[in-house]
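Note that one protein chain is taken out, while the other chains of the complex remain in position.
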Amino acid sequence: MKRIEPFLALALAGAIIAAAVAAPWLRFVLTIALAKGIAVMGILLLLRAGQVSFGHALYIAFGAYTVAFLAPRVGDAAVLLPLAAIGAGALGLLIGLFVTRYRQIFFGMLNLAMSMVFYSLLEKLYALTKGSDGIRVEIMPVAGQALDRIAYEWTIFGIALALAFALALLLRLYLASPMGEALAGIKTRETRLEFMGVPARGVLLSAYVLSAMVGGLGGALIALTSRHVTPLLAYWTSSGELVFIAILGGAGGVLGPFMGAIAYELIRVYAAASFADAWQMILGAALLLVILFAPGGLWGMAARAVGGRGR
Amino acid sequence: MADWFQDNGLLLGLALLDGLSSAGLIFLVAVGLNLVFGVLRIVNVAHGSLYAIGAYSAASIGLFAASLGVPAWASLPILLLSAALVGAIVGPLIERFLLRRIYAQEEVVQLLVTFALFMILEDVQKLVWGVQPIHHDQAMKLLGTIDVPFAGDFIPFTNYQLFVLPGIAVVTLVGLAWFLRRTLTGRVIVAVTTDREAATAMGIDASKIFLLTFTFGSMLAALGGALSSPTAALVPGIGAQTIVLSFAVVATAGLGQIEGAALTSLMMGLGRSIAVYFEPELEVVVPYIIMVLVLLVRPQGLFGVTETRRV
Amino acid sequence: MSEVLLRATGLRLAFGGVRAADGIDLDVMKGEFLAIIGPNGAGKTTFINMTTGYLKPNAGEIAYEGRRITGMSPRAIVKLGIARSFQLPQLFLEHTVEQNVALAVAARMGIWSPLAPLLRPGHRDEARDILERFGLSAIADSRADALNEGARKLADIAMAVALKPRLLLMDEPTSGVAASEKMTIVETLVNVLRDAKVTAVFVEHDMDVVERFADRVAVWSQGRIAALGPPAEVLADPAVQREVIGIERHPAKEAPHA
């Protein structure tokens, strides 16, 4: 499976590009899906350590608001994206120093608490954030190039796709590295790590900071794409959505988040188009079906179809 | 400090009265979630749906009974009965047909199954009860109000909120404590909560205990909803609001701890009402601040016991 | 054999009312194989836990190579060259056996570089080499949660050995290993350790193993050392026979520890 992963990735990228060309409105949906997929890689990382964050929408929202706040001053997407990632990483380090002391439900719920506090701040600091109305992000130059709307949208789409590729590759290397294996060791035998001289908390913390960074990056891409940010990005259901995508896609491979994100967005769009007042039910049912009948998620399904193992 | 109390002591007294009734409701919902979590180790997001269904059912059954000419005094027993009915019907359905299939899976997958269920049930509620606010306040009106003297003035409180809600919460707490400590089934539940492996190794029929606990937890969620229905108008989305607060209670209280849930609910109820008097903007984040502070001091939760890891 | 590697003096530790260590004084000599025997609950594992930093003694101190290590974290102690294996094997259950050992190798080399596999591809080879010496090559690609008790035990020790310790503490290395294979396995193990010049302390219930492989044996009883000396001498002591070996040899033989 590992060997055909790159080919699968290329096929997926090809399909995404083809869909984006064929249907302009899908390009938007797919850009959002790629952005979420990037953020979900962070969830995947933590899942490796057996930890579920129910608050990672915090970093998405942080990245998105970083773009929204700084866009009038630093009007360049190529500068804002790394800024959002670094900012989210710094916040992740700060919060991570606290939450990585905890495991399981405590870890999950403390993350939830942090994201809800951030959500409340976004709502409460009305003068600064315009509350639930949110902040608009204008089309901006990319790497100094002023672009019209169409070119801009294609550019952000391209950046999202390229970042998805690059980060998926990095994540794959990371997971295969001793660091990645130590991270997975936290899930089953954390104490043993200590007895091998490995600082388990440090390993988890570094993964947490990475997950915050990709979260911030994903959020920044969402802001650059939807061009309007609201506090809802940080609400707990948005965090649930990220975990939802991770499991829908499957935690077994780095393509899982992207398969999950694309499936999630497409199901949601088509459910909303066909049954505007029952889309939640359809999404929920889709997830249930995958969990009950396709363990390992979409990645697992693909892996079985190819005949390899999910992991 | 003394001056402050002189000025605000009376207000603090009022805040205490308000905090008690809201703590009562928080407790009823959270303790059910905590029990289920303690025994099944599933963070049950659908607990919020059970709360909402309990509330809606109680209001519908109450309205139906009133239309049949059932006397007003029956409105209180009807609340309790409808909650029991909802828990006894919906709880086992969920446990038997859904949760039972996924006990072997990872925690995150279990959590997501309940998240999917929550999404489905959100739309089901809308299909059954519509979107317009539903309210049935017979029980609150039946009991009338009591005038509490305040600085030469008086403040009317509803007897329902001042006595019935905290009263039922206390009865539930005492009853639960008795049940868990003094009955065989209760002790088995405690045994499964504290050491699942040992308990199953001792030949405890886990499947029966799971069904029982889940049904019981569902009844408590429905009871919380039913008891909120005389004072609150029911609209789509009430489940989502409730569940996230209950999460905070569970993490703060410690695994499966009912006394912990009681103390936490009290702290959060009082904390929020004090905030409304002195710093209303903080009200929303008070539960999370309490949670973070408690976990800083007691990483396993207020009443949680450290899981000893043998090496 | 005269140089002291590890010196424990006056170790005391009580859990509630139970005295798990009640004044332990022990010198471990460089290069020796020291067996620890004694009935269950005598405090044998507690001694290992204190030496590796998992438990802090209430009183007394442990010095390694003349340096005080009481109060240090397990992580810091490992870095000094003390490794351990476990009575209940502590494997990364979702990893393969090879990954388990490779992780230990990587831990020794320094885990912080995510590029380590590119820069130092050697750690996998070293892991495979260790597995071969332990006779585990056949199951190198099996997931740890699919192994039988004996293989788990060996993999657990292999991980400790991969850390290249100078002092290795093993908690019942042969429990759960089938009787027919036991001697071969211990022989392999001892050869590996001797080659690497590792000093070893091991808790053992099988007196045949003790007699054959231990240089010295310490008898634990109620948190104290009841006897200490060469196996032939100690095991011949009637008191030891009555209190320890009598219990150990016959009914409890091969009783798997859950």
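Odds and ends about this structure:
Note that the chains take the letters A, B and C in the order they are written out, and that residue 1 is the start of every chain.
Everything below uses one rule, namely that contacts are C-beta pairs under 8 Å (C-beta built on N, C-alpha and C of every residue); 3 or more make two chains touch, one makes a residue touch a chain.
Heads up, the rule we're going with is that contacts and distances are computed from a predicted model.
The UniProt record for the undisplayed chain lists the protein name "ABC transporter substrate-binding protein", from the options "Carbon monoxide dehydrogenase medium subunit", "ABC transporter substrate-binding protein", "hydrogenase (acceptor)" or "NADH-quinone oxidoreductase subunit M". Taking every chain of the complex into account, the absent chain touches A, B. The hidden chain makes contact, of the residues A:37, A:134 or A:249, with A:134. Set against the missing chain, the residues B:40, B:120, B:221 or B:234 yield one that touches it, B:234. The chain not displayed touches chain A at residues 17, 21, 23-26, 28-29, 32, 123-124, 126, 130-134, 136, 143, 149-151, 154-155, 157-159, 161-162, 222, 225-230, 232-233, 238, 265, 268-269, 272-273, 276-277, 279-280. Taking the whole complex into account, chain B touches the unshown chain at residues 11, 14-15, 17-19, 21-22, 25, 122-123, 126, 130-133, 135, 137, 140-141, 145, 150-151, 153, 155-158, 161, 228, 231-238, 240-242, 272-273, 276-277, 280-281, 283-284.
The definition used in the following text is that only the chains that are shown with their structure count from here on.
Farthest chain from chain A (centres taken as the mean of C-alpha atoms): C. Between the chains A-B lie more C-beta contact pairs than between any other two chains. Chain centres here are Cα means. That of chain A falls 44 Å from that of chain C. Each chain gets a centre from the mean of its Cα atoms; for chain A and chain B, those two points are 32 Å apart. Across the assembly, chain C contributes 54, 86, 90 as residues in contact with two or more other chains.
Each of residues 311 in chain B touches at least two other chains. On chain C, the positions that touch chain A within their shared complex are 52, 54, 73-75, 78-79, 83-84, 86, 90-95, 99, 102-104, 106-109, 111-118, 123, 159, 163. Across the complex, chain C is touched by residues 173-174, 176-182, 184-185, 187-189, 191-199, 203 of chain A.
Interface residues of chain B, counted against chain A in their complex, comprise 37, 43, 45, 98, 101-102, 105, 107-109, 111-113, 115-120, 122-124, 126-127, 240, 244, 247-248, 250-251, 255, 281, 284-285, 288-289, 291-292, 295-296, 299-301, 309, 311.
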